[in-house]
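Data first, discussion second: the structure below is written as structure tokens.
A single protein chain has been omitted from the complex, and every remaining protein chain is retained in its original position.
Going in written order, the chains are labelled A, B and C, and every chain counts its residues from 1.
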Amino acid sequence: TKKLINNADNIIAEMLDGMIKAHPKHLRQLDGSPRSIVAVDGPREGKVGIVVGGGSGHEPSFVGYVGKGLADACAIGNVFASPPPDPIVECTKAVSGGAGVIYLYGNYAGDVMNFDMAAEMATMEDIEVRTVLSTDDIASAPFDQKEKRRGVAGNFFIFKIAGGAADKMWSIDECERVARKANARTFTVGVALSPCSLPQTLRHNFEIGAGEMEIGMGIHGEPGISREPLRSADDVTDGILERIFGEMNAPEGAKVAVLVNSLGSTPLMELYVINRRIAERLGRNGISVHETWVGTYCSSLEMAGMSITLIHLDDELTELLDHPCDCAMFRAG
Amino acid sequence: TKKLINNADNIIAEMLDGMIKAHPKHLRQLDGSPRSIVAVDGPREGKVGIVVGGGSGHEPSFVGYVGKGLADACAIGNVFASPPPDPIVECTKAVSGGAGVIYLYGNYAGDVMNFDMAAEMATMEDIEVRTVLSTDDIASAPFDQKEKRRGVAGNFFIFKIAGGAADKMWSIDECERVARKANARTFTVGVALSPCSLPQTLRHNFEIGAGEMEIGMGIHGEPGISREPLRSADDVTDGILERIFGEMNAPEGAKVAVLVNSLGSTPLMELYVINRRIAERLGRNGISVHETWVGTYCSSLEMAGMSITLIHLDDELTELLDHPCDCAMFRAG
Amino acid sequence: MTTITSQNLVDLFLAIAAAIDQDKERLSELDGVIGDADHGVTMNIGFTAVKNALGGLDTTEADPTTVFNTSAKSFLNAVGASSGPLYATAFMRAGAAVKGESALDRNAMVEAFKAMAKGIQDRGKAERGDKTMVDAWLPASEAIEAAAERDESLAACFAAAATAAEEGAEATKTMQASKGRASWLGARSLGHMDPGAASTALIVRTMADVFAHI
Partner (left out) sequence: MTTITSQNLVDLFLAIAAAIDQDKERLSELDGVIGDADHGVTMNIGFTAVKNALGGLDTTEADPTTVFNTSAKSFLNAVGASSGPLYATAFMRAGAAVKGESALDRNAMVEAFKAMAKGIQDRGKAERGDKTMVDAWLPASEAIEAAAERDESLAACFAAAATAAEEGAEATKTMQASKGRASWLGARSLGHMDPGAASTALIVRTMADVFAHI
């Protein structure tokens, strides 16, 4: 497959260079640790620091959420690979304001190992570190093993809520509590239609038939629940919502926020067609929509497909979700 | 190719339905004219109305720019097809505040015919209508026939500047003047790597070899200047900048704004790699970058490729570009 | 001498709609080479809308002008694009040309056809040789005028128009307009038929077929 790149070995460095040049008011690279991206206007004395991170290739995740009111720093990995401990530790030191630091990231074996090593190192420097793993991807493990699930696009809600709490100067206990609550109430299912390719290989990362889709595929192309014939947007949406409703347990009168996320090359036109059905189904169930986001929030390079995320809000989560933020690639409130 | 859609014949209606449901605070559909999308909080007495429009399939263009401080309304066409006069006229009536209305859209034969018919009809209803066509696509006609050129991603700058002027309650003469000035100083060149397909045909809209790219292809897949072997991101960027520099005539010390736009499936990673080179080249020429936008602003469904737009700013244009806006799919200031 | 009733006109539009539906893929493919690959889609959307709108007409009540105007309006509102204003103007001008008549004789029908061609040229302001549908409509219009002057039958007049439209469409293959896009495209635009001219040839040929059986 074709890409507009230079030497694939330099792609992350070049991407970050272009990003910093595009967003100098929002982002800076740490001296001596170029894979540590910190909010120009975020970390401050007495505030809980929020460090996110993960593999590259999911842009605007995760670095796009670095900014006032959301994450204070992001550690950048290679394509689809967790960052090593060093840049995580450097992020941690840079955003520590004496009130502790929370690591927020999706639950992947590699990320867990690297962030845990970083946490040990940060602790040795007397920074209190808490970790909240996102596990919103219903398709990645059964309900009774929710802690095994992957974190996917639902990160958006979880990061935003925790970032809001930290920006309001809540304590680390409170920030951790709302992050865990947000994660517990966030549910995502995705479908993939066609693969992407890694810059280093330029080969499709999986194969899929012309009339097929993969339900529950992970954001790196990990196999999902099942491979099925491609169906209509409404059918696919209904199938996803069945799974989400089955776990969310939102009664009539409940309030949710919705994220319809492109995995890369699925255009807005399709996402809005899907959102039409989501709104219809929620309305029919008597569930009200507090806010809807539609677009590319957590991608897999140029993979085709999309995910639907619902977060079951309560008053506290609503207030935090509404809290303003100003990030390089995302603004709200 | 695979798409998540229902009946292709209903795709525009369904898209708009999903869009209004997602963005009820920003967008509304006119009663009896569902292809007319109006800003909830935009048009007002004494303000010049800004009506944009064009074919669908370019999302977030053009409807994504409807909102306070930018466009007041957008007329929606079928995929890659101008809207007919009726929804344009309805938009015009809905946003007219007694100070006249400006039509802003890209220069395509179909759009010109439909908008001109609409302008005649609006004039019969005593609304003064002016038209400013965007013609930023360098690749679509030679320099001495600039008025023949297509309008592409540069719309972003032109709409934003005109919308800012209107929001500041400038007169229709002044709004028209700055829109024309913005257009005259905006230059875009794009490259396409792989095709998209229309929902109605599900067939590639053009064919291109595995190692090829098309320089200057239009945003509907219209042939460009030349078909060439795919080169590195830096080489492609340099080639585009040569063409733009050749027309822009920006002296050392000049100021520009930059838009690196994905045509659909080219991911942010590649766009940022490209922006790195743009920033480097501009720096070397002593041209300063006032602001940079990177992302999907004017797409061709899931086409792969990107465009680079530079606008050569002066103080007036800078002030208008900085003017805040709050749209469904875009916020600034 | 044959006269064309409103019902005949409706049948004519239905025949065109069927022909376009059949050939829509070829038209989109032609558009893919030098345009945006949607001409078949657009024409099909347009004539499907015409078909539906005419289905609601009571042809014992509606005069030919009403048939043309209904077609114009429904085509335009369903389509937009380039084809919308061009064909809507064509149909409206045809309606105006036969205003007041309750059925059309050969001369009226020829005038209606010429008004279509004129409408398309007025609306789009394309010149001959610009590689558009005008390069099919104009020769067809001239051919039908000449045939009528030779006092040929309605069927023969439309047969002449159809042949001229087909030749005109064929000729667009050799055209490389000197302006706009074509000046970049250069030789790349050569060798390909203009999709709008191709659909014109199809439409006029369908007209000739229908009139051959009235």
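Throughout what follows, contacts are C-beta pairs under 8 Å (C-beta built on N, C-alpha and C of every residue); 3 or more make two chains touch, one makes a residue touch a chain.
For clarity, every value in this text was computed on a predicted model and none was experimentally measured.
According to the contact rule at the top, which chains on display are touched by the left-out chain?
A
Which residue, A:13, A:225 or A:332, contacts the hidden chain when the whole complex is considered?
A:225
Please identify which residue in A:36, A:96 or A:114 touches the non-displayed chain.
In the full complex, the listed residue that touches the missing chain is A:114.
For chain A, which residues touch the unseen chain?
Residues 9, 55, 77-86, 108-110, 113-114, 117, 139-142, 145, 148, 150, 198, 200-201, 203-206, 216, 218, 220-225 of chain A touch the chain absent from view.
We adopt the following convention: only the chains that are shown with their structure count from here on.
Averaging only over C-alpha atoms, locate the centres of chain A and chain C and give their separation in whole Å.
Going by mean C-alpha positions, chain A sits 54 Å from chain C.
Counting only Cα atoms for the centres, state how far chain B is from chain C in Å.
Here the centre of chain C sits 32 Å away from the centre of chain B.
Need the CA-centroid distance for the pair chain A / chain B, whole Å please.
Centre separation, chain A to chain B: 29 Å.
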